[in-house]
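One chain of protein is taken out of this complex; the other chains stay put.
Naming follows writing order (A, B and C), and every chain is counted from residue 1.
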Amino acid sequence: MDDPLIVVTLLLVAACATAAVAVRDPERQALVLAVLGTTLAVLFTVLQAPDVALSQLAVGSALTPLLLLLSVRKVRRRGRKKDKAR
Amino acid sequence: MNRRAALSGALEVLAWWAALMALWLVLISAPATLELVVGAAAALVGALAAGGARRAVSGR
Amino acid sequence: MNGWTVAATAALAGGVGATVWGVATGPLRRRVVAQNLSTSLACPSLLLLAQGYDRPSYVDPALVLALLGPVGTLVFARLLAEDLEKDPPKAPWLTYAASGFGAVVVLVLCVVGGPDRAMGKLLVTGALLVGGNLIASRALAGGIAGSRHG
Partner (left out) sequence: MTRRVRLWILAVGGAGLAALLVAACLELPGFGGTSHPYGDRAVRASLARRTANTIASINFDQRAFDTLGEMSILFASVLGTVVLLRQTRDERRAKPEPAYVALPVRRYALIVLPVALLTGLYVIAHGQLSPGGGFQGGVVAATALHLLYLGADYRALERIRPVGLYEVGDALAASAYLVTGLAGLIGGAAFLANTLLPYGTFNTLSSGGTVPLLNAAIGMEVACAVVVLLARFLDQAVEIEQEGGT
């Protein structure tokens, strides 16, 4: 724990994860989640686990935001439809 | 006309294959025979995808 | 700790820390820029770490980040296009500065490593990172105009 690099990356992950919970709007949450994935990948690399870092990067940088935003878009479209029908 | 289109398509895939093979040679650490065979196959997949993607975008 | 890991620590604490703050607060236009910049700052840090730990195979995560980070920003540019059109992000100098940082790190690592296969990989990573970030920021600033059903 005496390595400042580990302390810095742990703090980054903690700050970003807290922000991901605190942000309420799903679209902005997806943005925070993408950055959280990057910081987590750096943390895993610092802890000498490049395999896990690669998994995190592969899933977190493009796939998770895409799935989240597509779901948001579907829900919004349905909401708009219902408003129009009313 | 059709033959010319086929020829240009084949040339496109060939050019992409060469470029991707060069990229594979940069990525690997030691060129062995098996590495080259796997790389050639992977580059072919990539080249076919590149040609298909270009056609899918322009052919509307 | 050696010089490389100290440089990585500084880039992470200063650069990535600032992007975490930027993505967690403020209007949407600031958040998408911060997300794009987080890639262009974290990827050079990963390269510096690979050099600092003397593990050439640690370059692979940096390569994947340089490829997929801008793709992630394109996802936001594409699916948040309607919101971004109303309030387009404009931070060209920040983007140039971050891309320049990535280019400088890649060039320094190339000079230190000498001409071999690893240098080619570094150059590919650098080209993908810088090109991807510039294109992604272009896409955010009106490069993609969305439709509701597209």
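Convention: a residue touches a chain if its C-beta (ideal position, glycine included) is under 8 Å from a C-beta of that chain, and two chains touch if they have at least 3 such contacts.
These numbers were taken from a predicted model, which means no experiment stands behind them.
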{"item": "Contact set of the excluded chain (shown chains only)", "value": "A, B, C"}
{"item": "Hidden partner chain, residues of chain B it touches", "value": "16, 20, 23-24, 27-30, 32, 34-35, 38, 42-43, 45-47, 49-50, 52-57, 59-60"}
{"item": "Residues of chain C (touch criterion as defined above) contacting the omitted chain", "value": "57-58, 60-61, 63-64, 67-68, 70-71, 74-75, 77-78, 81, 128, 131-132, 135, 138-139, 142-150"}
{"item": "Chain A, residues in touch with the chain not shown (by the definition above)", "value": "1, 3, 50-51, 53-55, 57-59, 62-63, 66-67, 70-71, 73-74, 77-78, 81-82, 84-85"}
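In this text, only the chains that are shown with their structure count from here on.
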{"item": "Centre-to-centre distance between chain C and chain A (centres being mean Cα positions), rounded to whole Å", "value": "16"}
{"item": "Geometric centre distance via CA averages, chain B-chain A, whole Å", "value": "34"}
{"item": "Centre-to-centre distance between chain C and chain B (centres being mean Cα positions), rounded to whole Å", "value": "27"}
{"item": "Touching residues on chain A, where the partner in the complex is chain C", "value": "3-5, 8-9, 12, 15-16, 19, 22-23, 27-28, 30-32, 34-35, 38-39, 41-42, 45-46, 48, 50, 53-54, 57-58, 61-62, 65-66, 69-70, 72-73, 77, 80"}
{"item": "Complex contacts: residues of chain C adjacent to chain A", "value": "1, 5, 8-9, 12-13, 16-17, 19-20, 23-24, 28, 31-32, 34-35, 38-39, 42, 45-46, 49, 53, 55, 57-58, 60-61, 64-65, 68-69, 71-72, 75-76, 79-80, 83, 148-149"}
{"item": "In the complex with chain C, residue positions of chain B that touch it", "value": "23, 25-29"}
